[in-house]
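Heads up, one of the protein chains got dropped from this complex, but the rest are sitting where they should.
Letters are used for the chains, namely A and B, taken in the order the chains are written, and counting of residues starts over at 1 for each.
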Amino acid sequence: MNGESSMFVLIALTVITAATPLVFAAIGELVTERSGVLNLGVEGMMLTGAVFSFLCIHVTGNAFLSLLVGIFAGMVMALLFGFLTLTLQASQVATGLALTIFGTGVSALVGQSLIGVAYEGLPKIAIPVLSELPTVGPLLFQHDALVYLSWLLVPAVAIFLKRTRPGLVLRSVGDSHDAAHALGYRVVRVRYIATLFGGGCSGLAGAYLSMAYAPMWVENMSAGRGWIALALVVFAVWQPGWVLFGAYLFGGITILQLHGQGIGINVPSQLMSMLPYLTTIVVLVLISLDQGRVRRNAPAAIGQVFRPTT
Amino acid sequence: MIQLKKRANPSVLMGYLAPVIALGMTLVAGFLLFAVLGVPIGEAFKAYFIEPVSDLYGLAELGVKAAPLIMIAAALSLGFRAGIWNIGAEGQLILGGICGGAVALAFYEVEAFYVLPLMCLAGIAGGMAWAAIPALLRTTVNANEILTSLMLTYVASLLLSFLVHGPLRDPDGFNFPESRLFHDAATLPLVLSGTRLHIGAPIAILVALLAWVLLSRTLLGFALRVNGDAPKAARHTGFGQGQLVWFSLLFTGAMAGLAGLFEVAGPIGQLNPVISPGYGFTAIIVAFLGRLHPVGVVFAGLVMALSYLGGENAQIALNMPLAVTGVFQGMLLFFLLAADVLIHYRIVFGQERRA
Partner (left out) sequence: MSDVSLFTATRRSLLTLAAAAAITLPGIVSADDPLKVGFVYVGPVGDHGWTYRHDIGRQAIEAEFGDKVETTFVESVPEGADAERVIRRLASSGHGLIFTTSFGYMNPTVKVAKQFPDVKFEHATGYKRADNVSTYSARFYEGRAVIGTMAGMMTKTNTIGYIASFPIPEVVRGINAFSIAMRKVNPDAEIKVIWVNTWYDPGKEADAAKTLIDQGADIITQHTDSPAPLQVAEERGVLGFGQASDMSAFAPQAQLTSIIDDWDPYYIERTQAVLDGTWESVDTWRGIDSGMVGFPEYGPNVPDDVKAAAELVREGIVDGTLHPFDGPINNQMGEQIVAAGERLDDGVLLGMDYYVEGVQGSLPK
């Protein structure tokens, strides 16, 4: 691959890999939050998903099964969170943070025997014919299965939330649990399902880390990506399409600053590394100028405990 | 099935008993965990809860560890009551450390009484300045403070890294990333000699008391409480939404900044690339463990600090990996948080299901 356009493609490919775990974790958390639940334990769920999927691939060699195991591990963590916050009505913010401590510990414990174990990574799937196209082919049609899945998941979630009845129920539960309850919706059940979906997505994000992004297990390998995913949900003003934009923007700036260093831009690397965070703030400010959009999409009941009065 | 039956009034008794019940449940769950791992249960609990504080030095360390948590959590609980989600206290802490530390280094030649107060002011100002950014963006363009305060935490830690790798590093330190050690006039007085317990600990208690008075005895505190439940009603208290946002963020920023300065001028004694093991984040858990009550926060801060000291000690005394102590700490927190359900509900087992 030579020339200007292929450099663009190369950069884009790196960005896509860097952004995909963020997309999964953020889209899952978005659904959770739209139901009115704030789960700050994304980092912990990602780590559990990462370690269990890697353990499974190590033992069985079956990639598909391993991804399912990663999803399942994230869901088990989310179930724990749901039981504490939805059934026992513990504080969501604090329980989420505790979930991260717990998940970090569990993953390290499970992963003790996996240090130094190698895995070649998920295979790339070239879509026939389309992958042969110049520029567009390598850019869009030569990825591992999870990248395609992330691209399908975002519009699917968008359609679900906007166009389907269960999506409408989920949003109404997130906007006012009392009103939703009065209408006969089962608030707690809806929130459980949304929380489990979020956990599954976080688990999948973790599986992407340990099976595709950097196929290995080392402790704390998510390195704060769960927190970035949480920020991206806010950044996206709880709209699925913007999660994709936010994740690619964040990933893009991160990779571009690496390229900037590579070509020798004379700015201290710590200051260069600030760019993704600063850009996110600046763009959020621009987005926030449209207050109508924020009001329409932010779940009003987020983080609030639902205490049925009857 | 487990059923929750709402109590007519919150149970005062359970308010006190819930943590005890949580501890009991942690013991049971811990028993299972340690049994699976083959660790003698008695020794495990002794190592975790008793040995760390079995001497004066250990007790002092509990204070050293709890002080920043209490100070930040007390301030955070005011904002959380008002529904203002500053989760960037860690960044505000780092800025406090940077600004206060920079004053210490600027006055490196001066051993005068005013250096330390000046450092404290700089620390407070640094934390406030960092918190002012989310406050400004929230009040002018309504940018969500969860995102801005979190992102600024990353920026703060990179800024600290840049400064100690460059402009603020020790000129005689072979270019290693740390500043000079602060001299005596720039170091916090100790409360208990022979230990590291510094005046930050009593100040943290004072901050908690101040926050309590503010919350329960002033109109501002009333406005903060109302704002959390019904933002529109808060207007009738005479405080605008914007004022409450500014107050919550600046107050937390000031306290986090001061806590950061206390870390560098106290137990650390210099500027390092890492000045906090995540106190700003842990303080969020502490605030909720303390039920967003400044006095509850004091106890929660001590429990949280003990769980860290216990985790360290369990590694030393029992060769228990950090992973296990993390799992155990997570369980302890889960039980403490969950037990509060007993204040508002009675637990009923079986029958009477309803859709």
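Simple rule for what comes next: a residue touches a chain if its C-beta (ideal position, glycine included) is under 8 Å from a C-beta of that chain, and two chains touch if they have at least 3 such contacts.
Keep in mind the model is a prediction, meaning the values are calculated, not measured.
Trainee: Looking at the full complex, which residue from B:L181, B:L209 or B:V295 touches the chain that isn't shown here?
Mentor: Checking the options B:L181, B:L209 or B:V295, the one contacting the hidden chain is B:L181.
Trainee: Which of A:G111, A:G174 or A:G226 touches the chain that is not shown?
Mentor: Considering the complete complex, A:G111 is the one touching the chain left out.
Trainee: Which parts of subunit B are in contact with the chain that was left out?
Mentor: 55-57, 60-61, 64-65, 158, 161-162, 165-166, 172, 174-178, 180-184, 187-196, 199, 263, 266-270, 272-277, 308-309, 312-313, 315-317, 319, 321-322
Trainee: Name every residue on subunit A in touch with the hidden partner chain.
Mentor: 7, 10-11, 13-14, 17-18, 21, 108, 111-112, 115-118, 121, 209, 213-221, 223, 225, 254-255, 258-259, 261-266, 268-270, 273
Please note the rule applied: only the chains that are shown with their structure count from here on.
Trainee: Which integer distance in Å separates the CA centroid of subunit A from that of subunit B?
Mentor: The computed centroid separation for subunit A versus subunit B comes out at 27 Å.
Trainee: Please name which positions on subunit B make contact with subunit A in the complex.
Mentor: 2, 4, 6, 80, 137, 141-144, 146-148, 150-152, 154-155, 158-159, 161-162, 165-166, 281-282, 284-285, 287-289, 321-331, 333-334, 337-338, 340-341, 344-345, 355
Trainee: Spell out the residues on subunit A that touch subunit B in their complex, using ranges where they run on.
Mentor: It is residues 80, 84, 87-91, 93-95, 97-99, 101-109, 112, 186, 219, 224, 227, 230-231, 234-235, 268, 270-271, 273-274, 277-278, 280-281, 284-285, 288-289, 291, 294, 307 of subunit A that touch subunit B.
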